[in-house]
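The complex appears here without one of its protein chains, the remainder shown in place.
A, B and C are the chain letters, set down in written order, and residue numbers restart from 1 in every chain.
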Amino acid sequence: MISSLITSFVVGGLICVVGQILMDVFKLTPAHTLSTLVVSGSILDGFGLYEPLIDFAGAGATIPITSFGNSLTHGALAEAEKHGLIGVLTGMFEVTSSGISAAIIFGVIGAFIFQNSKTTY
Amino acid sequence: MKNAIYILLLCFLTACSNEVNEAIYPENDSSEIKQVLNNYDSVKGYSSVTDKNDVLVAIDIRRMSRFNKEKIEKKISKKLEEKFPDKEVLVTSDLKIRWEVEKIIEQSMQEDEMTKSIKKIKSLSKEET
Amino acid sequence: MEQKQFDKIVDQQTPKTPLFVNMLKAFLVGGIICTIGQLITFFYIRFFPFTERTAANPTVATMVFIAMILTGTGLYKKISQIGGAGSAVPVTGFGNAVISASIEHKPEGYVLGIGGNMFKLAGSVIVFGVVSAFFVALIKTILVKLGVVSW
């Protein structure tokens, strides 16, 4: 268990370091950085490399935004395997909805609960 | 300072994988499973339960071999299927399933109860992400 | 004054980004967030009927929930100032982008404000995730049909 925690720390941290390099060296905005990482996650899954990384690092690979691209691709590929080309379109959100739906729901709840009026910085 | 952190991390990574845990239940037909599993260096521990229809093996794969987790699972399950042609074999390294299997062993369940648990475990493992 | 000369002055006077320090901070903050995620995964595996694979979903949802609390209380932007990409890259950063935008646009009403602006920062992530997933999956499917690679 402890080794799982350490690998997720190291792998998750390293993915974030890649993001920091994109931001600092290539001068990308946060939105550009995240989009780049999502695209690379989906490409890695195309080569079948991201799932082994999840097996290895657990949350270290599922928590960074790269896993979002991975699971979109994974859903599309799983569906394509069953139903052919049309599955590429239909399977996309089969696996990943939890991140998006959680963000939408907690976004609305957060807007209800919290006020944007704090002055302590 | 920073190098020290890395060295510490590496130590942790390697040091934590020494305890070996082998448990087979019920013990009477253990030899064959043992034979198969002991051939794999990447498997550092396992617990297994068997009833009249199923063979359930939960393996603990070494950290660095986890990249090939799926391949290892498939290989072992193929080998075991050869040994138990009349039973359904499930080999997995999933933590949840290992915990469930260990629970069966700890409580030394009776045949009926065990069959029920095994059914539950199998349906768990079939769930897609 | 010539442009070149001016660019040189700007270059001289602008402090360099402390790349190594920033990378180390991103590593630590990102690593800690992922470790917390791993602990939550263990929690779901232990006490709920989730396997390692299926526990990822409730873990992500829980992380977004934590991001909501931190965003609403104003802590997330403080973490981000230290962590940089370390707090932006994990799914909590995605949550922070969505939740901060929706809190921000509450005065403009629930439909046009919250509904319309919620994804103004995070939308591009979804768009590019879906588009790239489509093309990757399309290419791979075609390659499989052609017999170049297998699933």
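Definition applied: contacts are C-beta pairs under 8 Å (C-beta built on N, C-alpha and C of every residue); 3 or more make two chains touch, one makes a residue touch a chain.
The rule is short, and it goes like this: contacts and distances are computed from a predicted model.
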From "Cytochrome c oxidase subunit 1", "Acetyl-CoA C-acetyltransferase", "Stage V sporulation protein AD" or "NADH-ubiquinone oxidoreductase chain M protein", the hidden chain's UniProt protein name: "Stage V sporulation protein AD"
Shown chains touched by the chain that is not drawn here: A, C
Touch criterion as defined above, residue of C:28, C:99 or C:136 at the omitted chain: C:99
Listed residues C:36, C:60 or C:88, member touching the removed chain: C:88
Footprint left on chain C by the chain that the document does not show: 1, 3, 6-7, 9-10, 12-15, 17, 22, 71-72, 74, 76-81, 83-85, 87-88, 93, 96-97, 99-101, 103-105, 107, 121
Chain A, residues in touch with the chain not shown (by the definition above): 23, 27, 30, 115-117, 119, 121
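As a working rule, only the chains that are shown with their structure count from here on.
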Cα-centroid distance, chain A relative to chain C, in whole angstrom: 7
Chain B and chain C: spacing of chain centres that average the CA atoms, whole Å: 34
Distance between chain centroids, defined by C-alpha means - chain A, chain B (Å): 29
For chain B, residues that touch 2 or more chains besides their own: 128-129
Residues of chain C touching at least two other chains: 42, 52, 56-57
Touching residues (chain side chain B, partner chain C) in the complex: 2, 94-97, 99, 124-125, 127-129
Of all residues in chain A, those that touch chain C in their complex: 1, 4-5, 8-25, 30-31, 33-35, 37-39, 41-43, 45-46, 54, 58-60, 62-69, 72-73, 75-77, 80-81, 84-85, 87-89, 91-92, 98-104, 106-111, 113-116, 118, 120
Complex contact set, residues of chain C against chain A: 17, 19, 22-23, 26-35, 37-42, 52, 56-61, 63-65, 67-68, 71-74, 83-86, 88-95, 97-99, 101-106, 114, 118, 121-122, 124-130, 132-134, 136-142, 151
